[in-house]
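Shown here: the complex without one of its protein chains, the others still in place.
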Amino acid sequence: MSAAPETKGVRGELPGAGEAAVPFVEIEALRSREFIPAAKEALTSLIAEQGQSKLIRPVFNWAGRNSLFPLHWGLACCAIEFAAAFGARWDAERFGVVPRSSPRQCDLMIVNGTVTWKVAHKLITLYEQMPEPKWVIAMGNCATGGGPFRTAYSVVPGVDKLVPVDVYIAGCPPRPEAMLEGILRLEDLIRLRKE
Amino acid sequence: MSASLYSVAHSLVAIVLTAIGSVLPSPLRQGITNAGLITALGVIVFAAILLIASMLNTIVLIWFERKLLGRFMDRRGAMHVGFAGLLQNFADGLKLMRKNTFRPDEADGLGFYLGPTAYMVTSLILFGILPVSTGWNSGVLPLSLLLALVVFSFAPLFIFISAWSSNNKYSLMGGMRSAAQMIAYEVPLLLSVVAVVVVSGSFDLNTIVAQQQNYWYWGPLFLALLVFVAAMLAEMERIPFDLPEAEAELVEGWNTEYGGMLFAFFMLSDYVRALVGSFLVVLLFLGGWTMPSWVPSAATSFPLAGIVWFMVKVYVVFAVFVWIRASLPRVRTDQLLRVGWNRMIPLALLSVVLAAGVVMVKCLPIFGCLPNLGI
Amino acid sequence: MTEEALTPQTSGQDNPVLWVVRPMATAARQFLKSLVRPSTIIYPFERLEDPKFREEVAVAAGKPIGVGAVWDNYRGVHALNIATCISCNLCSFSCPDLCIEMVTVPGGNPKHPKKCPQIDYGKCSYCGFCSDACPEGCLSMTTRYELSVTKRSEMVYSPEKLFEVFERKLPMNPIRLERPANEDAILLDAPLCIGCNACARDCPTQCITMVDIPKPETPPGAKAPRRIWKEPVVNDSDCVRCGTCISVCPKECLFWGTRA
Amino acid sequence: MTALPAPPVPWPELLGEALVALEPMEGTSGRIRFRSADAERVFRAVHDAGFHHLTMIGGIDWVDHREVIYTLWSDAGKTYLFLSTDLPADHPTVATATRVWPSANWHEREAWEMVDIQFEGHPDLRHLLMPDGYEFHPLLRSFKLHEPEDLEVKVRHV
Partner (left out) sequence: MSEMWINMGPQHPMTHGLWNLRVQIDGELILDVDPEMGYLHRGIEKISEDRHYNEVVTLMDRTCYVAGMAWEHLYILGAEQALHLQPPERAEYIRTMSEEFQRIASHIMWYAAFVQDLGLMSPFLYGMRDRDLLLDLFQSYTGARMTYEYMRVGGVRNDLPHGFTDRARKVLDWLIERFQEYDQLCMGSDIFRRRCDGLGVLSARDCIDYGVTGPMLRSAGVARDLRKDRPYSAYDRVDFDVARATTADVTGRYLVRMEEMRQSVRILRQVLDWLDHHPGPVMAENLPRWLGAPYAPIGREGYLLKREYPKGVGFAAIEEPHGEAAVYVVNQGGEHPYRVKFRSPVYVNLSAARKYLVGYHVADIPPIMGSVDVCVGESDR
């Protein structure tokens, strides 16, 4: 009644030893991590004489997206993967993502788990304590839409009912890589932001 | 390096002003080449150079710590922003600059802004006092060591002001702890410095370094070094003595309510103080910019060699601090205070007594002939 | 049975220097080890699925990166082969999170539109019940896990989008469970049947055929029951046990049971 | 899972008329149904018989009546024992077990919150899992779950 994975009804082929897995990340932020593109953009806008704010913006934008401090809190299952992403194997600090415990010092709230009605107003308070500019990532299905618990009496069906969400990461829980990809996507979003 | 930074700045200003003055009519020329004006501008340029150099150094120090800590933890640390993550801290700084500044409603307006600013300023003043190589500073300060330590000990006051005025229980507890800790460790810190002063016979840091031409103080004054490093760790509020910002119980300690640029002030000042702590260790115990005699002269005679060697030593000392941070847990408040008052102070006193012994040995004629072996 | 109570191996006060040196030495050893190659995977550039991490490199080489063969069973995004989907609804039935909705895709005839699963990844909990239930093996789970979107609605994957995933030929979860030997069959409560052909019409595998049954002799005077004189016969070997026939039967005359 | 031989405890003699029924249960020492009026005495007797550890207190809503189940563990006998009592749905009240087993505190708070069972003499019977002022008792059978889309969730920013 059991089935060994090698023999029975193989549906897809695993890539062989020499064959690389197909990359999925189609994110611009990866290409524009460097300071030089931002500076180049700033110079271009200076030459085009589009005003001083246009000069400052790309540089500050570069700074903002490369140093996202998420709020250090754990809601539920995704918090463990959130922690794993800061662990040795994935090391989110490579991207300048350092969790801070105080909302005053954060730019990014990663809602990593189920939000219940009991904690909803505290979440809103925390969000309001974060200084502008700020972003929210709904990590995992519970934060996105209540997940498997969305029918429960105590669960908020999606954190977007409480605070504006910029990036949703699907997964239950998302792998640490998926979380990093979500952060990169947010960086992409910030890059294209018009202030 | 013979010319001091200040004299360089002074002559730079003088040349520029003279050049400008030469094309101007007579009354203006005399006005602009006035000696007082040149001195004033020279001081400003000197301060600006100092500030920029020390800030850059601090930022590189933060990068250094992050990378080093990463390796201690079997990971890589910041690496994607700029080459090997070198631009990471600039990004952090710029971002914090852009964050909107705010004050919690219940916080006290004056103290909330005064605290971090004064903390930052007093930390930065230290760079003007500590020599990095011969003639770095404007002139000879006979009591520069004492002045440095006095300025260094302002910090608990400002931390407490900002903690009190931010009207947060965690901040308040952090501020209390910080004040208690810094005051407790001020005494052994000063006493261990007394040992150095006894041996060198001077409060002038330049003289202290000059005294170490023949032998560095860390060998004879090893006990004083240990006490000094421990007390300095407490003063810098680094693990294992980082109770004021003990993340586990007091969310972010006394900077819980601070965000944006004010938080950046705190962050930066902490590292400025860490840098200054490493400076002091190198100046007092590791021979400052002098090098042992076995180092080939080519390595010590190129321009700015003194600064380079000094900074190398500073980073090595800081690496030890990072190593301690990576491997030790933090202690508890009462343990910290007990260690401070019951252990550190007797040890520091003992080190003063030992220093007196060293002075007696130093008087022996054989001692002056020894080559500098780096110990 | 109970062994000695545990005590710390090292007593409290033996050598104060050692107490600080020991952890520092451990950290330093780790530092030296990770100087060459920390166990970090540089994520967007290196991936855990890469062949070099797929192989059994990690623990053997003293580098805790992976243990090999990790991805064989991974449950990520679904891949749907629209061509072989038979619209049996089993995935939708088996979903504990009710995230699968059957939507019409082109390809069916107007009377019986072809329906394929549309999956809302904002609700899916990646339990794999749907791909376990799929009788044709057309819905399976791949190793794709990166799914960040900026709009909630982009999380809903239409059958076409799932087919795109299929076309990318990602590694798929190869485990296909055998069917149990004692599967129940569709049984007919014959007296209730009216021969309406609904079950045969909607059967996704066309395993139900309507066979003629003799019209019973009725005594003159008594009225013959008004019905079509046909009865469904289920081909058990083709049946996927989806239950569509049961749910469409207007008289509720089909039921699960064990064939004698 | 094998049941270890439990020390024979003469429950009928110990509990007297408080004992309603003694039912066997696989892998445990069985289940004692007792009269809710004598709860306090039953708890004391069972505690003294060696069941010092209270594992959990659960309430079940059987629509027409409610049941409270106490699960106990005896370190000496290495076995579980269940106590159960039926309460009328209109007046589900039973004496608290906190005086016998202090750990009953949170279990009873939860049972009150979820299944609406009143524990007489409980020191601190207030909301634990749900926010203060929550009016419903979710684990009653009359409390139905819905898809959030059906409920039309509206949230006002505070």
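Per-chain residue numbering starts at 1, and chain names A, B, C and D are given in the order in which the chains are listed.
Here, a residue touches a chain if its C-beta (ideal position, glycine included) is under 8 Å from a C-beta of that chain, and two chains touch if they have at least 3 such contacts.
Since the structure is predicted, the reported quantities are computational estimates derived from the model, not experimental observations.
Chemist: Who does the absent chain touch among those shown?
Modeler: Result for the missing chain's touching partners among shown chains: A, B, C, D.
Chemist: Taking the full complex into account, find the residue in A:Leu68, A:Ala88, A:Met139 or A:Val165 that is in contact with the omitted chain.
Modeler: Touching the chain that is not displayed is residue A:Ala88.
Chemist: Looking beyond the chains shown, say which of C:Pro113, C:Gly195 or C:Gly243 touches the absent one.
Modeler: C:Gly243
Chemist: May I ask which residue of B:Met73, B:Ala184 or B:Met311 touches the chain that does not appear here?
Modeler: B:Met73
Chemist: If the hidden chain were put back, which residues of subunit B would touch it?
Modeler: Residues of subunit B in contact with the hidden chain: 69, 72-75, 169-170, 172-173, 176, 239-240, 242-243, 246-251, 325-335.
Chemist: Residue-wise, where is subunit A in contact with the chain that is not depicted?
Modeler: 1-6, 71-77, 79-81, 83-84, 86-89, 101, 103, 113-114, 116, 118-119, 122, 126, 148-149, 151-155, 172-173, 175
Chemist: Please identify, in ascending order, the residues of subunit D that touch the omitted chain?
Modeler: Residues of subunit D in contact with the hidden chain: 1-2, 4, 25-28, 52-56, 58, 60-61, 69, 71, 73, 75, 78-80, 82, 101-103, 105-107, 114, 127-131, 138-139, 143, 145.
Keep in mind that, in the parts below, only the chains that are shown with their structure count from here on.
Chemist: Can you check which chain pair, A-D or A-C, has more C-beta pairs in contact?
Modeler: A-C
Chemist: Based on the averaged CA atom positions, which chain is farthest from subunit A?
Modeler: D
Chemist: Could you tell me the distance, in whole angstrom, between the mean C-alpha positions of subunit A and subunit B?
Modeler: For subunit A versus subunit B, the centre distance works out to 37 Å.
Chemist: Pull out every residue in subunit D that's touching 2 or more other chains.
Modeler: Residues 147 of subunit D each touch two or more of the other chains.
Chemist: List, in ascending order, every residue of subunit A touching at least 2 other chains.
Modeler: In subunit A, 88, 91, 94, 145, 150, 158 touch at least two other chains.
Chemist: Using the touch rule from the top, collect the residues of subunit D that touch subunit A in their complex.
Modeler: 129-131, 136, 138, 143, 145-148, 153, 155, 157-158
Chemist: In the complex, go through subunit B and note every residue touching subunit A.
Modeler: It is residues 66, 70, 73-82, 85, 87-88, 90-95, 97-102, 247, 251-252, 255-260, 263 of subunit B that touch subunit A.
Chemist: Spell out the residues on subunit A that touch subunit D in their complex, using ranges where they run on.
Modeler: Answer in residue numbers: 117-118, 120-121, 124-125, 145-146, 150-154, 156-158, 161-162.
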